[in-house]
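Only one protein chain is missing; all other protein chains are in place.
Lettered A, B, C and D in written order, each chain numbered from 1.
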Amino acid sequence: MAQIRLQGPEVDLEEPTLIEGFPGLGLVGKIATDHFVRELDMRYYASVDCDGLPRIGAYRGGDRTARPPVRLYVSEEHDLFALQSDVPITSDAVNTVADCVTEWIVEAEATPIYLSGLPAEREGTPDLYGIGTGDAGETLEAHDIAIPPEDGVITGPTGAFLNRAAHRNYDSVGLVVESSPQFPDPEAASVLIEAGIAPIADLEIDVQDLLDRAEEIKAKREQFAQQMQQIGQEESSQAQPLRMYQ
Amino acid sequence: MAQIRLQGPEVDLEEPTLIEGFPGLGLVGKIATDHFVRELDMRYYASVDCDGLPRIGAYRGGDRTARPPVRLYVSEEHDLFALQSDVPITSDAVNTVADCVTEWIVEAEATPIYLSGLPAEREGTPDLYGIGTGDAGETLEAHDIAIPPEDGVITGPTGAFLNRAAHRNYDSVGLVVESSPQFPDPEAASVLIEAGIAPIADLEIDVQDLLDRAEEIKAKREQFAQQMQQIGQEESSQAQPLRMYQ
Amino acid sequence: MAQIRLQGPEVDLEEPTLIEGFPGLGLVGKIATDHFVRELDMRYYASVDCDGLPRIGAYRGGDRTARPPVRLYVSEEHDLFALQSDVPITSDAVNTVADCVTEWIVEAEATPIYLSGLPAEREGTPDLYGIGTGDAGETLEAHDIAIPPEDGVITGPTGAFLNRAAHRNYDSVGLVVESSPQFPDPEAASVLIEAGIAPIADLEIDVQDLLDRAEEIKAKREQFAQQMQQIGQEESSQAQPLRMYQ
Amino acid sequence: MAQIRLQGPEVDLEEPTLIEGFPGLGLVGKIATDHFVRELDMRYYASVDCDGLPRIGAYRGGDRTARPPVRLYVSEEHDLFALQSDVPITSDAVNTVADCVTEWIVEAEATPIYLSGLPAEREGTPDLYGIGTGDAGETLEAHDIAIPPEDGVITGPTGAFLNRAAHRNYDSVGLVVESSPQFPDPEAASVLIEAGIAPIADLEIDVQDLLDRAEEIKAKREQFAQQMQQIGQEESSQAQPLRMYQ
Partner (left out) sequence: MAQIRLQGPEVDLEEPTLIEGFPGLGLVGKIATDHFVRELDMRYYASVDCDGLPRIGAYRGGDRTARPPVRLYVSEEHDLFALQSDVPITSDAVNTVADCVTEWIVEAEATPIYLSGLPAEREGTPDLYGIGTGDAGETLEAHDIAIPPEDGVITGPTGAFLNRAAHRNYDSVGLVVESSPQFPDPEAASVLIEAGIAPIADLEIDVQDLLDRAEEIKAKREQFAQQMQQIGQEESSQAQPLRMYQ
């Protein structure tokens, strides 16, 4: 049985973009991806059942429908896919999930935007850096997204996705934003959205809501992070500076 | 050799319902399923030998027959199957058991009712919520079973069953009842039966017995829960609210 | 290479019985089986090399021959096989050993008698109960072996053997005797022999020796149990009452 | 690629003997085997690369050549093979190594002599016992090697080798010598050599050197044993008395 399975009509998008939202440092990728799904009213498109993903049933308040915890959403109007996850990925499953989702991305001819936080004690607006594989560097230049100032590695599912893209040499964008290492960080997520995802995917989206509700989001996500730790050991995506002499 | 094997004559039921009774939070699903097996005098129909189930021999007082610990029962009169388990499922085996039993359910064209407790400190009658996959929402509407008021996830074997149904998109019902998180809860099981299973499966069944013997059941099940923990690590099904901002 | 391999001439028995003697609670099955092998002067018939059995070399004082630790013995005169083990089975290996030996039993068209202790603080003669699969109930009735008075489960290799027989629905007898939970119990083993195995297998055998040497056997087996724990984690067969409301 | 691979010209020996020298109790087998390799100036014959053996590079002082840690040596003049190991075998690998080396022994039509210590507090010369599989008993009788006085089991790689030989029923000799349970024991090794291996393999070899350098050997081997424990968990071959009533 297919590991990624349509749950509605197929779509035919032109040069679609995919936003990846697995929970990672500061939950920045998940907060940003969830924001797109909600604001653009994206449609539930496919269930994702890669080996190693937790087999649990998820539901939303006010809705009777049980769904798998990792799902693809689509907006035909915006040529956009979003990979939404209600659960973190355990270390054991990072590789199989990256392989399985990568196959789908390559077949769908989508350009993925992988999202990661970089732990930082910051004041003011968090810095955003862009890295890439294949020819994605040009895209990042075109939108004036900064080059990382020091060496680094990205671990977790986001690191595995970038690793797959680098080894296979297809185009993918990696956006790295300074983020709180310990708490959900809606401000950092809003920078990802406004300065990174929206210009690259050629979308307009309001983030005022995220900023207004920052405290509420932090509190709820905090509970989420705690609950999820009970379900499985989290392999949290994050970028880390790699301060060594090469 | 077949993993689910007939132990008597085959039956040909019309649109049968299946009740799933793996031990979970408050033992609500097991208490409810055992009640049906006993009250409807259901017949031992098949032994279940999915990979990962404990290979032990079970017997009943006053009966010489040794049986596997997970079994299917049938009532032809009521177009009903029941999945009875004398043992909990370990975390390692949840996925293989869900796959194996799901294959049988799909072939038998049965509509499964999956049962889970939701931890709650309650006063008065526990609340009951219904979720579903495929077209099961209509059934729940027709019997006025409440929509869950907040986000949640269901883990354990029940969560895995719902996950399989959601990914494959076939009809299944999930009943979630508020339950004691620490003790066997015959009252919650009686709500599952009266307000959920009986109307959906179009059955009449008396639960007075369960309520009268609540203290006795609690005490015996308590011993059961303790014994079973010695046999293997339990992966207890339960629903959990998922309080996060989407 | 065959997992069970002849170590002498083949035999052609008529409706043979097999006694299983893996170490379990009170070592009752092993003491009983060893007693038959010695008293009936049974012949070393086959070596047993199922996956998961410890690969060690065993020898007897006064004999130069090295042998595998699990072996089949035969007495053509008594139409009897005995499965003797110098080692306990680890939990990991219980299923593979049960599968492997079961295949041989089915091919040999033997009726197995599986032996287990039931932990009890007793005074006087220990109680003996008989359970069975297939048509074995009739055999138990014919020899007036008692029906178990309460629910129970049998774990360990004996439980796995009964589970296989119950799922495949072939005839097998399970004898459960009250036994010391902590010490080797030659008295309980003698009840297994006299009131259970001997009448069912239609054999005459003296157990006076076992009773006379009870203290010596207890002491030696005690050492055995300790030594064996050093070799691998023991999965000890035992019956347990299952005091729950069904 | 072959797991045992020639590292020089092939030989054609007549009824060769093989001495096995994996580290075990008192290091008796290793000390004895190393002594033959050195005294008979045996030639490096094949590298041994069975699954589970540690993949490390070993070298000797005064020699540039890196070699695998487990190797076969040969002396054409003496119709002798020696299996030398610089490393102990982990428990996980005992079975695969025994299978892999056994295949080679059977193809080479060699008669293996397996060596093990038996823990003993002794005064004077350690006792030596001989056990065997196939027709090896006659060889032991011919050389007046004593029969073991009590039941026993041999564990570790030596036990696995004897187990394979017993199950397959080919000729092999097992020599068991009383040995210090905690320290390298060159005296016990010299008994193995003089009273066991040399007469059976029809060789003359001086052990005076071993006895003269006993203190030095003990000290160096002591360091070896400590170092090896850092590399992997040792599965040390040893014989153990099995004091139980059969």
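Everything that follows uses one rule, which is that a contact is a pair of C-beta atoms (placed from the backbone, for glycine too) under 8 Å apart; a residue touches a chain by one contact, two chains touch by 3 or more.
Since the structure is predicted, the reported quantities are computational estimates derived from the model, not experimental observations.
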Interface partners of the hidden chain - shown chains only, full complex considered: A, D
Listed residues A:V70, A:L128 or A:A165, member touching the removed chain: A:A165
Those residues of subunit A which, in the complete complex, touch the missing chain: 94-95, 98, 130-133, 136-137, 140, 147-155, 158-169, 172, 174, 240, 242-246
Missing-partner contacts on subunit D, residue numbers: 1, 5, 7, 34, 37-38, 47, 49, 54-69, 86-87, 213, 216-217, 220-221, 223-224, 227, 231
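Following the convention adopted for this analysis, only the chains that are shown with their structure count from here on.
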Contact-graph separation of subunit C and subunit D, given in steps at minimum: 1
Apart from subunit C, which chains still form joined groups through touching: A, B | D
For subunit B paired with subunit C, centre-to-centre distance based on mean C-alpha positions, whole Å: 36
Chain centre separation (subunit A, subunit C; CA means) in Å: 58
Numbers and ranges of subunit C residues touching at least 2 other chains: none
Topology of the chain contact graph, where touching chains are joined (line, ring, star, complete, other): line
Contact pairs between chains, per stated definition: A-B, B-C, C-D
